[in-house]
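Complex shown without one protein chain; remaining protein chains in place.
Presenting chain A:
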Amino acid sequence: MMMPINTVGGPSASEVIQQAFCPAIAVLSSPDVDVVCSKNRLTFVELLQPFSRLSVEGQIRDVNQALHSVTHFRLSVRDISWRPASTILARRLLSEAVTNADSIEINPHTPWYDSWRETLWSCLEMTDHDFARHYLATLLVVSSSHPNPMEQFQQLNDQLTQLMSSNGTVDGPRWFNMLSLRYHVLIHDACDGETSKAEELLQTMRNAYGSHGCHLLVINSKPKKGSMVEPGLPAPDPWLRFLPRKASKSDASIEGETVVDGADAGEMELPGKVVEGTNSQSLGSLPKMPIMDALQEAMQEININSILAPSPSTSALSSLTRDESTNMKNNLSQRSAVEIKDDPLNAGLGMTTSGLSVDEADGTGLILAPSIVESELHGGCLTTEDLDRIQGLVNDFCLKSLLPHMERQMRLLNESASARKSTHRSLLSATKRWFGSSRPGGLQTTQTVAVSYHPESVQLQLRRLGDLAFLLGHYELAYHSYHSAKKDFEADQAWLHYAGAMEMAALSVFLQNGHNRTIPFHYFDKALTTMPYWATRCAVLASECLKATNQYSDAALQLIRLTSEDADLRSAVLLEQAALCFLRSAVKPNSSSGDAAKPNMVPLIRKYAFHMILAGHRFGKSGQKRHASRAYQLALQVYKGHGWSLAEDHIHYTVGRQCLNRQQIEAACHALGALLKPDSLQTAAQQTAYLNEFIHVHQLLNKHRENEIKTSTSLPVLPLPVIDSNQIRVLVDTKDPTENISPPVSEASHVTFNDDEVHHAKWANMEEKLVQSAFGTTHAMFRPTNLLFSNTTNNTAHPQTYCDDLISLELPLTNPLRIPVLLCDIRLVWNFSGADGNLSNLLMTNNNPLVTTYILPRIVLNPSSSHKVVLNVKPKAEGMLTIEGVAFDLRPVNVEPSAAVVGLVSSVSGRVMFSLQGPRLNATQQERHGKVYASDKRLSIQVGPRMPKLQVLFNSLPEFLFSGEIRPVVVELSNICPSVPVANIIIASNDPLHLAFDLPRIESKNVRNDQIALYRWDPTQKSIKMWLKGTENVGLTSLDLMFFSSNPAIKARYRLLRHCSKIFVSSSLSLGAWIQRVPSGENRTETLAVQLQVRNLRDADDTSLSGIAVSQVALLSNRWHLRSDQATIPDGVLHPQESLIGVLLAIRGTEKREYNESVVLKLPSHGRAVDFQLDPYRSFVKEFQKTTPDTTLVVCWTATQASEDGFGTLLIEGQHYFGWNSQDIASSSLPETSLKSHQQQLVSYSMEYSTKVFHDFDQQKLCVIPVTLYLHNCSQQQVNVHYSANFNTG
């Protein structure tokens, strides 16, 4: 259906009103006329329809003889058997009008509203309170090919008289009054019969019916040439826009009939009887139906006389009320200039010809062209002259007959009205006024008793006068007539008439080009409350008037008042218009002052949205799904993104459901997907429903797409679960999880996601050392290898990995909903571009030759929680592996197990894609000003050539050690990538004090005092021993190892394997020593007394370590010997919290001996002695002496450890070291030694005297006891010694 799509919007308010009211002309034709017209595939009425506008200006003299010009005069030509559509049919027609409108898309001009409105007009029936729609005149049409045309005319005249005699009493056509104009048209087929004969006939007719009442119409000047499209005829077809409607209507009417017959027979008893008689056009024999009954029974605005279900042939709906500008445009673009000057509308709109042709080109022409090809051309036998003649007929009829007739009628009515007004009204209305209630409105429902007027009564004459004047555009007179009629009707309590008159009066004022006069809008209000059946028309007209005067909110109110429960479509259309009114209400009129555009008025966009929702709801209920979706989408624009999430959810859900109903599954998926957004406020139950719906829709979608090739891109992107891409961590060179290792043996830990110290500097340090020793030198800008990539690492370079290495991704999956969600078959989606340029992605095959994807079978995401999931892929070829997302099957959790067995589990396969953005850069000024982000390449992994891969196994690596305990561990190394040779295996450890390998140590060339020790592994060796020694400090210590290996074939590439394990060291013994010089006896050699204290630090009730016994004490020094004969060390077991104190004597050796020769004091009860020349003891001692002084006291101990299961025992051995500097002899770990001053340590002394002296004091008073003082200077310097004696007696 074509509607004028002009740039100024829809038709203006006055046009709308004029469309609703135009003079109705009946056509009574003989059957042969249709034969003539059918050559053009048209009926006579259809033939006239495009030309029913008076193309010239007419003039009449009004009652006061003043000249009044008639413009925009248009006829509504209908067949005499035309009936308004039945209730059901009307509903269908209205619905179609809305559906068929071209552009359902968002269009501010709402063309469907225009077409709905026009259909509404055409569905209204004629009633006897509204004469404007009654037939003003009748066209009697006979063909010249009729054997006796004059007789036929006479017959038609008789038929007409018969029909008119029943005017107003039956439900047939109604005439304005009994003096209806008759106009005789003789139609002549130019190709079939002689024109002269027709001319003769015309003369006869003129004689019979007067010269102004006859017309000869010559058509079909062009012979019919089959169904060929004549090139002479212009392409755009003026009839086209009227005819599709007819076609669909005829279908609909048939359906409508069946519905009437079948379903609604109960309510409308008549259809059964009437339908049979309809086609015979026996209008006279129609069943009687009193008007008031009809009014009461009618359900809607459609009167019940419309149950005369029209047959296809007779039911050509009048479409003349339609705006004809499109038609005119068509004519314009193709044909003569006649139309241009004749077309008042175009002139009025101020359009230029060129503008129109452009309009035509992009709009009309395009849409028309295909339909012409489809259907045969109408008017195939008509030439341009014929068309002009048809227009001539209309013009002739209007100017010569109709207008003078109307003028005459108007004058007559005016006279009779004014003549009888004075007498009649003064009497009648006076009595009414005194005795009757004069209050209108409100009470009509009880008072709707039939106030029936005689057709010629003065009140109706007044109303007729008003209608005539209105049709002629003489609104001044119309208003006065309506106004006085209104008073009469009110007095008579004829409320229907009263309301009609008020409505028309208000319209008259509006059309009286007068905005200078206040429009009585209250008339509309009263009319609305008074006549509910006609309310729709009244409200629509009233709202148009209000809109034209910018009173948009009032217009909206008018429209909203008309919405009701029973009429969904009407409510929907009106609500939508109301919503648009709210949107336009930005310009609010100030009724007192003229400024229409108050700048600070805001459009009521939220009211607009709300009413759009209401309209969408009603559209949905009335079956207009497309409109419903559109309305909801429009409203969504307002609601979206402002946090009104419940409202948004409602809209999304409704749109989703509607799209589903319309089989637009993709759109439904989209809408329902929006429901599963993170910040949903819905309850868990509601979310379950949403999720099920979502999954259901996706299953439909999958079924829909079954035939398409499955690639990773074909999987739908799901809104669940939420993945924060920036939190993804990538781990390359992961351990293979498939290895089967039993508990006593453990594998090197390597790097894991749980490792907090992955990027610790110690690893970088170790790596640098390793590289340095392996390749000789390191680059100045050495960058350590990174294996774990996260949002805190520098991701500007691609992660490097090698073929057959596992890549792990840790994804934080968040379930924002309040219900648990089950994910099955989770796997990574990737894109691999090989080194040789071949591409691959996941779904091509499951066993991809290039990349192996590991599938995680299932994971349950708990409500509102986040889970970390690790997924793996393993590239098998060189190239670039880009991980794009994750694919999975999404299911609700609460699926019953029985359903799972049957296979009814509803699940949807989908994916979530990753998107990464590096950190924002802030280095340069440019970066500071703009928003520049670093690239993040952690998901694009460079796969290099195959590299040897070490596997390191530790046999019973301890987790607990006692302080000082020495524990051997067997380390096995193997290359699990056997196709590639391995070379250059170097081990780095960061704590040589407590760890020793049975391997040659690589001494680093530079003398940086590092803690890192390197050992070279001979690849032929399968396993070696490693010793661990418990640290002195109790607590957790970490064991860090790094294994370096490289491929001899590939330069500068190497692989690192890390091991990091924690060892808990618990207390065992403490070793303290107190060293003092002692007098050395006769030979005066320097002698040290070493008092050592060994204390068992275990708790008394602790049973894990028992039987600690000191097995050996050794002094490792190049200066001192232990005197094994002088040592006193108690033997036996040290129980918890016991201390052992032993004393040793050491004497200075005479000559300096080789470094680190040890003197071992072996305790007699223990058989085995530790040889400190052997590993690991040598290595540990050596390390110890690197940091501490040259003399080391070693205490070796043994103990029995209860094994972990509690039954067996384990013999363990350990060593404690105590070192001192020879400069610092008296130093001791015992606390009291700290009191000694430094000075005393420089000199040692001894005295020699006899302890017993026998002296007789009687002989000699003085007793001299010789005391020899030996002073020994311990230092190399000269020392001055003063001594003073101090005697104590007693």
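Throughout what follows, a residue touches a chain if its C-beta (ideal position, glycine included) is under 8 Å from a C-beta of that chain, and two chains touch if they have at least 3 such contacts; residues count from 1.
Please note the rule applied: contacts and distances are computed from a predicted model.
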Its UniProt record identifies the chain omitted here, from "Trafficking protein particle complex subunit 2-like protein", "Cell division cycle associated 4", "Thioredoxin" or "Ragulator complex protein LAMTOR4", as "Trafficking protein particle complex subunit 2-like protein"
Touching the hidden chain in the complete assembly: which of A:F610, A:W830 or A:Y1015 does that? A:F610
Which listed residue, A:P31, A:G210, A:G643 or A:P1048, touches the chain dropped from view? A:G643
Touch list for chain A against the chain that is not drawn: 582, 600-602, 604-607, 609-610, 613, 639, 642-644, 646-647, 650
